[in-house]
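Complex shown without one protein chain; remaining protein chains in place.
A and B label the chains in the order they appear, each numbered from 1.
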Amino acid sequence: MSKEKKQHHEQLVRISKRDQMVFWKSWLVRLAAIVLALILCAFVIVLITGYNPLEVYSSMWSGTFGSARKVWLTLQKTAMLLCISLAVTPAYKMRFWNIGAEGQVLIGCLATAACMIYFGESMPPALLFPVMFLASVAAGAIWAMIPAVFRAKWGTNETLFTLMMNYVAMQLVSYFITFWENPAGSNSVGIINSMSKGGWLPELFGQKYLLNILIVAVLTVLMFIYLKYSKQGYELTVVGESENTARYIGINIKKVIIRTLLISGAICGIAGFMLVAGTDHTISTNTVGGMGFTAIMVSWLAKFNPIVMTLASFLLTFLSRGAGEIATALRLNQSVSDILTGIILFFIIGCEFFINYKVTFHFRARSHKKEVRE
Amino acid sequence: MAEKPVAIELKNITKHFGSVVANHQVCLKVHEGEILSILGENGSGKTTLMNMIAGIYYPDEGQIFVKGEEVSIRSPKDAFDLKIGMIHQHFKPVDVLSAAENIVLGLKEKGRYDLGRVTEEVRRISAKYNFEIDPTKKVYEMSVSEKQTIEIIKVLYRGAEVLILDEPTAVLTPQETQKLFAILRNMRDDGKAIIIITHKLNEVLSLADRVAVLRKGEYVDTIETAGANEAILAEMMVGKKVALNIARSEPKNTQDRLTVHSINCINREGVKVLNDISFTARAGEILGIAGIAGSGQRELLETIAGLQYINSGEIVYHDPKTGKDEDLCHKTPMQIRELGVRLSFVPEDRLGMGLVGNMDIVDNMMLRSYQKGHSMFLKRKDPRTLAQSIIEQLEVVTPSAATPVRRLSGGNVQKVLVGREIAASPTVIMAAYPARGLDINSSYTIYNLLSQQKENGVAVIFVGEDLDVLIELCDRILVLNSGRITGIVDARHVTKEEIGLLMTKTEESAANE
Partner (left out) sequence: MIDIIATFVKQAIIQGVPLLYGSTGEIITEKSGNLNLGIPGIMYIGGISSVIGAYFYESSGVELNPVLCVLIPLFCAFFGSMLMALIYSFLTITLRANQNVTGLALTTFGVGVGNFFGGSLSSLFGEGGSISLIRTGECFKATLPFADKLGLFGKTFLSFGFLAYLSIIIALVASWVLNHTRVGLNLRAVGENPATADAAGINVTRYKYLATCIGGGIAGLGGLYFIMDYIGGAWTNGGFGDRGWLAIALVIFALWKPKHSILGSILFGGLYIVYLYIPGLSRSSQEIFKMLPYVVTIVVLVIMSIRKRHENQPPASLGLSYFREER
C-alpha cells in the first residue's frame, strides 16, 4: 500500500537549473530553434497559399537583397532597430523593464520635427543640426527620466509607467500634427521642407542612408565599450544583478537608475532624430512603427550584447522585409511578416529554457530506488 | 504515572544532503498530551528532522510511526492527513489577505465557501486555547506574534493532533513568549502532542515535559526535564571539547582600533535588534562573536559597515596613521572609505551581498576598488593580477579567472571573497560565519588567513557558530543574546558550557544569578 503511494509521488520529469551551457552549444540550440521555426512557418505558408515554401523563402531573400536599393533599405532598417535596441539595453541590464522606447523615440522625432518646421528654413545648417540633435536627445532623455525618478524614489512599477508613456507621446504627436498638417485637412504633416530640404541630413557619397548607418555603427561600438569597460556600465550591472551587493559596496542606487535611464532615453532621442531628419522627413504616430517594442526583444534575445544585437536586429529586419516582399509578390497582405516574426520569436523565447535548465527524466532512478528498498 | 499513548515514533531516521549527513540514526518518541522539546545548536539537524515529519523532506533510511502504524509522509498534505502540522520558523502568510482567509487558504473543504463560518470557527478555536486574534484583520497590519498565531490556528483548523513549532520564540518578546507557552500548555492538557524546537535552555525547563537532544545530526538522549538543570542540558548540547589545533599566537602590540558605544538599533518590524551594545575591537587581536543565530550578529556588523540605520550610539574609529578619531555613525560605505578607514567585511550572504554570482572572478575583485582614479573606464589589469594571485595562493579551484563565481563551489567562493577583502590591506576586518558550509581544509585556510591578519596588526572581528572554533581561534569572545551583550570573556580561559549558558539564558534567569 505505502509502496504504491510512493511511486505515485515520484516525479517523472525533473527540472533543474543548469550551471552554464558551453557557448557554442547554446548557439546551436538557438539555431535549431530558428530552423524549427522556419519549418513551421513553411507549413503555415503552404497552408495559407499553397506555394512551395522554398520558393517563398528564396523570394524573401531576393526581396531583401535583390537590388542595391533593397540592400540599402534593409541596412537602414536594421540600423534603426539596432539603435533603439542599444538604447534599451543599459536599462535592461540594470533590470529596469523599460518598455517605453516607442514613446521615447517618438518624442525625439517630435522634437526634431518641431525644430525642422520652426527653424528649418531660417537657421543656418551649422546651427540647425546641433539644435535639432540636442532637442531630440533632451526630449528622449526627459521622457525616460520621468518614470525612472518615480521608480527610484517610490518604487513605482516601471513596466506599466513606461508603457503608458508611449501612448501619451503618441497623443502628443497627434496633437501637434493638427497644427502642422500639410495640406490642410489631410491629418498628416507631409514632407517637411520638401523644397528647401532644411534640416535634412546630408547624403554621404550619394547614399541617403549611409550617415544613419554610420552613426549607429559608432553607437554600437560605444555602447559595447560603455557596458563592458566603463565604471558606469559596471555599476549598472551590479545594481541589476544584486541591489544588496550594490549597497554593500556603497553604490548610490537611485543615482544609477536615473543616470542609466537618461542615457537610454538620450539614445532613443538620437534614433528619433535620425528617423525624421535622416529618412522620413515627416512625422506621424506611426513613425516608429512598433520598433520600440521589437527592440526590447532584440536586446533580450542578444543577452544585452551589442555585437550580438547587430545579428538579432538584422534577422528580424530580414524577416519583416522579406515577408513583406512575398506578400507583395503573392498579393497577400503585408501583415504576414508579423505572423512569421511572431512564430520565430516564440521559438527563440522558448528555447532559452533549454539553455538555462536541464530536464531529466526519472524512469531509471525510480526503478533503481525500488530495488534498493526491497 | 501512567504511560500516555505514543503519537509519533521515529526509528533510525537518516537523511543526507549530498555528502553532508543532516541526521544519523535518530530515534524519537512523543506522546499524546505531552510537550517534547528538541534541543540542539545551529546545524544540529533539528529542523531537518522535523521537516521529515511534516512532509517537506523524505528520509533516506528509517521508519516513522503514527499511532503505532508505519506511514510514508511524502508531502505536507500527507502530514495534514495524518493530523500533523508544522509551524515553520520563516512563515510568510499572504499580506493582503485577512487572518481567516490565510487560515483556509488551499483547503478543500466540502460545501459553500463561507468566510463568516470560517471566522466563527477561528473565533471558537481562539476562545478554546486563549489566542488573541481578530480573524478579519489583514496580515499586513499584524505584528510578528499575530502572524505566528495565524500559522498555529491554521494548523489547528486542519485538525492537527500533533503540532511542531520551529523556534517559535525567536521572534517574540518575553511577554509574548509567556502567552504562547500558556497556550501550548492548554493544548497539551487538551491531549495534543507538541514538539518545540529551541535552543533556549530556560524555555525547555519551564515548558517541556521531556527534552531530546541532538548534536551534529546525531541523537544524544532524551531526558525528563523534571530532573534536569541548565548545566546538564548545556553539556548535552555542546558535548565534550574537541581539540582542533588552530595555530593561535599571543596578541602583540594591541591597541584600540574601533570603539562601539551603546548602540541601539530597531528594525522595520519595530523589534529592538541591538540593545545597548558597547565594546572595543583591538588591533592585533581576534574578537569572536558568539550567539544563537539571529541574536543581532548580522545587524551589528552591518551597522559598523554603514549598511544599517542606528537609532542611537557611537562608533569611533581610531586611525593608526593620523591618531585621529573618526566618527562612523550615519555614514554610507562610500563615505567611510573616503575617510581613509580601511574596513573589510565578509558578509554572511556571500553570493547575495559580498559577490555578484554572474560576474567572473576578475570583475568581482573590482567591486571594492573600481572607483579608484578619475578615468571613466575600468582598469582590469590590477584586479586580474589580484585574481591570479588569490587563485594561486589560496588554491582556488576554478577553470580560469574568467569563470563566473556562481559556478565555483562554496569553499572556493569564500576564498575569493576573503581573499579580496584581505587584499585591501584592511585595518579592521569583519567576517560573518566565514567557514559555514566549507569542508575542513577550506575552513582551516580561512582560519589561518584570519590569524595571519591578526599578526599583521589588523583588528579582526569573527562571528562564528562552532564554539570549539571560537574558543581556539579567538582571543576574546563577545556573547550576544537577543541583541544584548551577555558577556565578553577571555577565550583562553573559558569553557564551552560557560559560553553556551551565556548564549541561551534569558533575562529572568540572568537576573536570578
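Everything that follows uses one rule, which is that a contact is a pair of C-beta atoms (placed from the backbone, for glycine too) under 8 Å apart; a residue touches a chain by one contact, two chains touch by 3 or more.
This is a predicted model, so every value here is computed, not measured.
From the options A:Leu128, A:Ala148, A:Met165 or A:Ile249, the residue with contact to the chain not on display is A:Met165. The residue from A:Tyr209, A:Trp300 or A:Phe314 that touches the chain not shown here is A:Trp300. Here one chain is not drawn; of B:Gly43, B:Pro59, B:Pro93 or B:Pro383, the residue touching it is B:Pro93.
Those residues of chain B that touch the chain absent from the view are 17, 57, 75-77, 80, 92-97, 101, 104-109, 113, 115, 138, 140.
Along chain A, the points of touch with the absent chain fall at residues 14-16, 48, 97, 99, 150, 154-157, 159-161, 163-168, 170-172, 174-175, 178-179, 290, 293-294, 296-297, 300, 331-333, 335-339, 341-343, 345-346, 349-350, 352-353, 356-357.
As a working rule, only the chains that are shown with their structure count from here on.
Distance between chain A and chain B, defined via averaged C-alpha coordinates, is recorded as 45 Å. Within the complex formed with chain B, the chain A residues making contact are 2, 5-6, 9, 19-20, 229-232, 234, 237-238, 241-242, 244-245, 247-252.
Here chain B touches chain A in the complex through residues 70-72, 74-75, 305-307, 332-337, 345, 347, 349, 352-359, 363, 366-368, 370-371, 375-378, 404, 406-407, going by the rule given at the top.
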